[in-house]
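Notes to accompany the following structure.
Omission of a single protein chain aside, the complex is shown with its protein chains in their original locations.
For reference, chains read A and B in written order, and residue numbers begin at 1 within each chain.
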Amino acid sequence: MHGPPDINRRHLLGGGLALVAAAASGCALPVGFGSSQTRIRYWHFLGASDGITMNGMVRAFGKEHPDIFVEENVLQWGEPYYTKIAMAGAGGRSPDLATFHLSRLAGIGAGRILDPINLDLLAEVGLKAADFSPPIWQRAHLDGVLYAIPLDAHPMVLYYNTDICEKAGLLGEDGKLRPTTGVDELIAALTKAKEAMGGKPPLTMDALGLGTVGPWRVWWTLYSQSGGALLTPDNTAIAIDDAKALDALRLMQRLGTEGLCDPRTDYGASVAKFTNGEAAFLWNGDWETTGLKERGTPFSMTRFPNVFGTGAAQADCHAFVLPHQRSRDPEIERATYRFIAYLVKNSADWAVAGHVPAYLPALEEPDYLALHPQSEYRSVITEVALDPQVWFTGSASRLWIEFGGAFSPVLSGERSPEDGLAAAKAALDRLMTAPNPFPAEERS
Amino acid sequence: MTRRFSFSQFVLLVAALVLAVLWLAPIAWAVATSLKPESETTKLPLEWFGSRITFESYELVLGTGGIVKWAVNSTVTAVVVTFMTVLFSAMAAYGFARTQFKGQRVLLGIILAGIMVPPQVLIAPLFAEMVAFGLVDTWWAIILPQVAAPLIVYILVKFFQDVPEELEQAAFVDGAGRWRVFFTIVLPLSRPVLAAVSIFTFINTWNNFLWPFLVSTDPNTMTLPVGLANVVQGTFGLRYAQIMASVVLAGLPLLVVFVLFQRQIIRGVAHTGLAGQ
Partner (left out) sequence: MTATVAPPASAVAAVKSKVRRGWTEHGLLFVAPFLLIYTIFLIWPTLLGFKMSMSSVNVAGTNDHFIGFANYAEAFADPRMWRSLWNTLVFTVLSTIPLVLLGLALALLAHHLRFMQWLWRLSFFGPFLLPSAVVSILWLQMIYPPEYGLINGTLGIDIVWLGDPSMAMWSVVLTTVWWTVGFNFLLYLAALQSIPQHLYEAASIDGADAWDKLRSITLPLLRRTTALIVVLQLVASLKVFDQIYLMTGGGPEDATRSIIEYAYDIGFTGYRTGYASAVSYILFVIIVIVSLVQLRLFRKREEAAS
């Protein structure tokens, strides 16, 4: 009755067991296994141009420090990134080092998701508080504990196509864009550029799409220029000035509906348009510099135009954090601080990507001052409009996405500025009443 | 039915060809884009071929290493899940179909009720559990919850109930124990259904997104779909040729396997998929 032994089954069993054994012995493929290098697992969200610059710095560090291997992983920017960081920190097998936006610090559950910075190790690698721009250094703390080491500030800026602007007569004698002040001058400049482009919309920006935040960035820039605030100074109540908020929104709608800005471009398309010379101006953060240079677009950059009284521009800061780990290897920890110090002290190299260094000595370096157009807008650093420090704000936060979604249809004219503001306020109201998942009394 | 090629056959053929072209176009577009130089991917008007055909995107994508690492993770986790699921489910099904013990009915009832529990509604507690076990960012976290698949037990119980008793009885008379009967008689007899169930499980695990996506935050433990969604779009943001090269590389393995084993895969998917109801 018994048949011959079933070869196939044996094979299956054997192969399967071998795999089970492999799975049991190591949880993942060992990287750099058997080498004497210290491995730092480093996560960041710096894609595209930023990614190229960061990758170059990681490699340069590797050359100078052959005893350390930095395993670089680029994760998708935005909500997915902050979701992953929280989950990795909760899981306890998180990376040794991660980039972060300072504005997200209040909402992430520092203390449980992030580990505090070790001040002794920081001093050991030669970094101290006085080296950083004071307001930025202040924002790296929560409840008086340092959780982040700032790298840069990245404001909204104005990119302009030098060829088109020259054709439109918008450049000064030095070949730089003549600054505009106020709504009328801005509209006049845009109209000239539109004529030079044969009637196509001259301005492009991230106006819609998956988790779009462009409309928030532009609105927050314009609104801050007129001195508007989002919340009361103690962050307990909404303090939106309707008149100022509506002025900003009306201008945005005017740009979208009068053919001065194409309201139907998402982030990728806005960059693609400017890259291909199909737009004279791009309103965006400062980080597309390298990519534009690579592709040979004739362009330059300057501060975001002063429209409503000041030169304020929406901004955030990149920083380094240590996601929570169940146990930290002291050797890896030391190597991590050395790596952080290297990146911060070489901020001038990082500035190539477009960002303004937070490390003050770098701002004076001739290398940085020689960077064009990157150093053209460095003066904005005193006028950056940061988010209020509450748990639901910050890059790609609920607030940004809600406001981005509320204002996106205002740009295209599908929604009145009044309705857009009402939607945004309703969202803000919901956020104010929603429970903070990491309440302050639970920290420490 | 007459086999001549009639006018109506011709109309059907044209319709089918048009639909086939429509259905294949997105995949072809991904391949075409991946073979263009990066600077031509968003050029208008659209062209299917760039100024030259280049594999530099593939070199770049493979060079960064992610795809290969994730393919290994996908293969290991899918193979282990398939192996464990089929072995444990078959054992359990045998226990329910061919032995008797106290509480059997209740246990079977509890397991079958589990068919109604979609894993998607358990994401929050399962993740909390993995945090407590310290398993986040390990292969086991990806594997174990996917092995708890009551549907497979149900299919196999139904099948084992139809395996003729006599074969087993003869072996028992020869002095064979239950385990031996299970491994040398019941399992070999069930090869077709085991193959179908294995293929079904493998494909489901290979393509599963939500759970591996939640529980692998470390790019070193990610499976192909997760790496694609989380890392590739970050690393190669706005570099469409490279994103499409990654998409093609990630989609290719199962399509190739499908071309080679069409009949078996169709059986596995259709029969197991239907048996669920």
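In the analysis below, contacts are C-beta pairs under 8 Å (C-beta built on N, C-alpha and C of every residue); 3 or more make two chains touch, one makes a residue touch a chain.
Predicted, not measured: the structure shown is a model, and the values here were computed from it.
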Which of A:Ala272, A:Met301, A:Ala353 or A:Leu371 touches the chain that is not shown? A:Ala272
Residue by residue, what part of subunit B touches the chain that was omitted? 1, 3, 8-9, 12-13, 15-16, 19-20, 23-27, 29-30, 33, 41-46, 84, 88-89, 91-92, 94-101, 104-105, 107-112, 114-118, 120-129, 131-132, 144-145, 147-148, 150, 153-154, 157-158, 161, 165, 169, 172, 177-179, 182, 203, 206-207, 209-210, 214, 224-226, 228-229, 232-233, 240, 243-244, 247, 250-251, 254-255, 258-259, 262, 265-266, 269-270, 273-274, 276-277
If the missing chain were put back, which residues of subunit A would it touch? 79, 82-83, 86-87, 89-90, 107, 109, 112-113, 208-212, 264-266, 268-269, 272-273, 324, 398, 401, 405, 408-409, 435, 437-439, 442
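Criterion: only the chains that are shown with their structure count from here on.
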Subunit A contact footprint on subunit B (complex, rising order): 39, 42, 69, 72-73, 76, 79-80, 83-84, 87, 127, 130-131, 134, 136-140, 143, 167, 170-171, 174, 183-185, 187-188, 214, 217-221, 229-231, 233-239
Note: in the complex, subunit A contacts subunit B through residues 1-3, 6, 9, 12, 15-16, 19-20, 22-23, 27-29, 31, 41, 45, 47-48, 51, 73-77, 80-81, 84-85, 87-88, 90-95, 268, 271-272, 276, 291, 295, 326
